[in-house]
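What you see is the complex with one protein chain gone and the rest in place.
Order as written gives the chain letters A, B and C; numbering starts at 1 within each chain.
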Amino acid sequence: MSVDVQAPVSADEMMAVEASRRLRDGTVCFVGIGLPSVAANLARRTHAPGCVLVYESGTIGAKPTELPLSIGDGELADTADAVVSVPEMFAYWLQGGRIDVGFLSAAQIDRHGNLNSTVIGDYAHPDVRLPGGGGAPEIALDVADVFILLRQSPRAFVEQLDFTTSLGDNVRVVVTDLGVLEPRDRELTLVAVHPGIDVERVRAATGWSLAVADDVRETEPPTELELQVLRALRTKGR
Amino acid sequence: MSVDVQAPVSADEMMAVEASRRLRDGTVCFVGIGLPSVAANLARRTHAPGCVLVYESGTIGAKPTELPLSIGDGELADTADAVVSVPEMFAYWLQGGRIDVGFLSAAQIDRHGNLNSTVIGDYAHPDVRLPGGGGAPEIALDVADVFILLRQSPRAFVEQLDFTTSLGDNVRVVVTDLGVLEPRDRELTLVAVHPGIDVERVRAATGWSLAVADDVRETEPPTELELQVLRALRTKGR
Amino acid sequence: MGNAVTLAEAVRELVHDGDTVALEGFTHLIPSAVGHELLRQGRRDLTLVRMTPDVVYDQLIGMGAARKLVFSWGGNPGVGSLRRLRDAVEHGWPHPLELEEHSHAGMAAAYAAGAANLPFGVLRGYRGGDLPGLTRVATVTCPFTGEELAAVPAHRPDVGIIHAQRADRRGNVQLWGILGVQKETVLASARSIATVEEIVDELDPRPGAIVLPAWVVDAVALAPGGAHPSYAHGYYDRDNEFYVAWEEIARDRDVFQAWMQRHVLDTADIGEYHASLAAEALAV
Partner (left out) sequence: MGNAVTLAEAVRELVHDGDTVALEGFTHLIPSAVGHELLRQGRRDLTLVRMTPDVVYDQLIGMGAARKLVFSWGGNPGVGSLRRLRDAVEHGWPHPLELEEHSHAGMAAAYAAGAANLPFGVLRGYRGGDLPGLTRVATVTCPFTGEELAAVPAHRPDVGIIHAQRADRRGNVQLWGILGVQKETVLASARSIATVEEIVDELDPRPGAIVLPAWVVDAVALAPGGAHPSYAHGYYDRDNEFYVAWEEIARDRDVFQAWMQRHVLDTADIGEYHASLAAEALAV
């Protein structure tokens, strides 16, 4: 397949690449659809071929050739080492402590990495009813390391969540379209900016007074190999 | 296969036939090895072809061509409608209330149908350590109807159990080598004797003062068909 | 076992107004055809249970068939919101919808507890966050370690409804691929309905397949294509375009109602539903 590696790097691509770099060979990760799936599949095709993809639909060790559009895509079952029921997935595998890394996203995040994917506004009379927590509340506490992928804006990075869906205790990194935040003394702190982004822009996109590390670095732009593999990944049916 | 239907009917055969007659088409029964397995397989091959055999090893709807020697025989899995794990068998199927009839046996029984398959003598310092309850304690309470198959003797039919392994609450019938007992006002009562057995012989084989129904009948001897099918059943590997 | 019936008969006999019904399917084998038949027969006041309500629940809610929703994730997978669910929750249209919200882990434990005939399920869940104060969850203390764990009340639906690939003529039901929580749904429920892609003489064993014996399924009805827009592994693919299109259909109340009238209420069964969708696609 011919892939253009010269086109500019998009924000989504930068996020996926930056997240994928944090997955090690042998890491067992609980993957959702969208960017997490892209990141994990990129890692598996580059530096971490032994990275194990677990989807909450019950597929363990899935090796999709195309990116799934839903966590229940048939190819996930066809290529998995094992397919288990959903109750077994949550009891034996997630709660059982078998998963290293879980990816989460949300509509809102606060400075402690707590997430809201439930409602905007009041729970009983919401302005916007969001899909809800799904697997997130337990993923957030049962995996060793939570990675968050979320575009940065004052609407998403808020001083006060409208609703706390999941806790930030195990959040190790938040990769956004602007940079990378990591917890320092329980507060998410900007530790890196993507190429071309300055710290002020990240502050402006954050709804709280953002802590910034003394040694903010610039993230490595995607390598040619990363871009090539990333752009060759195709979402099924899209 | 040539089968001799003229040979005298053994006590085991009489017990198996009498038990099998109590299984109806469509009855879902939890089957152990030995006489229960014989009885259920006989029923399936005669009047109750839709009788469903469930073995605690996890095989549901097993249709063995030969009698298994153990509840884990491979043929049970090969011929089953479904094979489930042992935890699922006990949680979803037995405790789930999906089983109609359970067969039990024991070393000792009392007049209420309580059973001992744990120890003879004191639990901490037993004279004889028996195998133990296995599935019996929950089978005894989770199935609708418990059928007991047990040879009658004063050592087995006792005034006082050395140990209560399972409760008699759901016992509907006790088929022995001498006759048939059913609970009347919570006490096992002789309701039938096998051909050639008189009531006094049954009393003598009972370690408590046996209640006897006013209308004790004689059990029907095995029909030629029953004997033919029964004797054609062959235990695997024996 | 005599559990083979038409879907219309199954719904008529087994589902009543006011029932708690669980149409389960974790992105795969979603029993959409049964949802449509519930609407054709005008079932009302239903309590709908499902981990991942998607298009068919959006349809039931938007048509006013549901009084309450018990769920853990209500969205259009890979696309976004469920517009009819949102309209019911945000604006009470066509009438208010009561929510009982859980996490996936809690829903799964509740189904497993129901299947096991236990009154509650235990999990390490509902720790912190705002949901525990707003839903049916309690704590139990481990009698050995003193640890506190979450307890969820068991799901015991009146009717458990699933779609599967196949049944045999005795009524045994076989499904494979992503298994979801379908076995638990059937076993936890007082009554159950399975629609299938085909009925065959014998169910040959398949890798990854589970079989629900005929005697735990009250009704088996043929409904080829009955999982649309979800898929039936080995039969047809997920209609990803439909999920995207549903966003537009469901966004507007009138468009939604017209669509439901045309493709669901004015069709007699799953065959006519698919014919109706095909006719519309041709007309475009």
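Note that in this section a residue touches a chain if its C-beta (ideal position, glycine included) is under 8 Å from a C-beta of that chain, and two chains touch if they have at least 3 such contacts.
Worth saying up front: this structure is predicted, and the values here are computed from it rather than measured.
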Under the definition given at the start, what are the shown partners of the omitted chain? A, B, C
Which of B:Val17, B:Leu35 or B:Ala91 touches the missing chain? It is B:Ala91
Candidate in contact with the missing chain, chosen from C:Thr27, C:Ser81 or C:Asn117: C:Asn117
Which candidate, B:Asn41, B:Ser57, B:Thr176 or B:Thr189, sits in contact with the chain we can't see? B:Ser57
Determine and list the subunit C residues touching the chain excluded from the picture. 116-120, 122-124, 136, 138-145, 147, 149, 151, 153, 205-209
Hey, which subunit B residues sit against the chain that's not shown? 33-34, 56-59, 69-74, 76-78, 83-87, 89-91, 94-95, 114, 118, 123, 126-138, 141-142, 163-167, 236-238
Sites on subunit A contacted by the missing partner chain, in the whole complex: 26, 28, 50, 52, 60-61, 81-82, 91-92, 95-98
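The rule we apply is simple: only the chains that are shown with their structure count from here on.
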Need the central chain here, defined by C-alpha centroid distance to the all-chain C-alpha centroid. C
List the centre-to-centre spacing of subunit A and subunit C in whole Å, with centres computed as mean CA coordinates. 28
Rounded to the nearest whole Å, what is the centre-to-centre distance of subunit B and subunit C, using the mean of the C-alpha atoms as each centre? 41
Hey, what residues on subunit A touch two or more of the other chains? none
Can you list every residue of subunit C that touches 2 or more other chains, as numbers and ranges? 112, 183-184
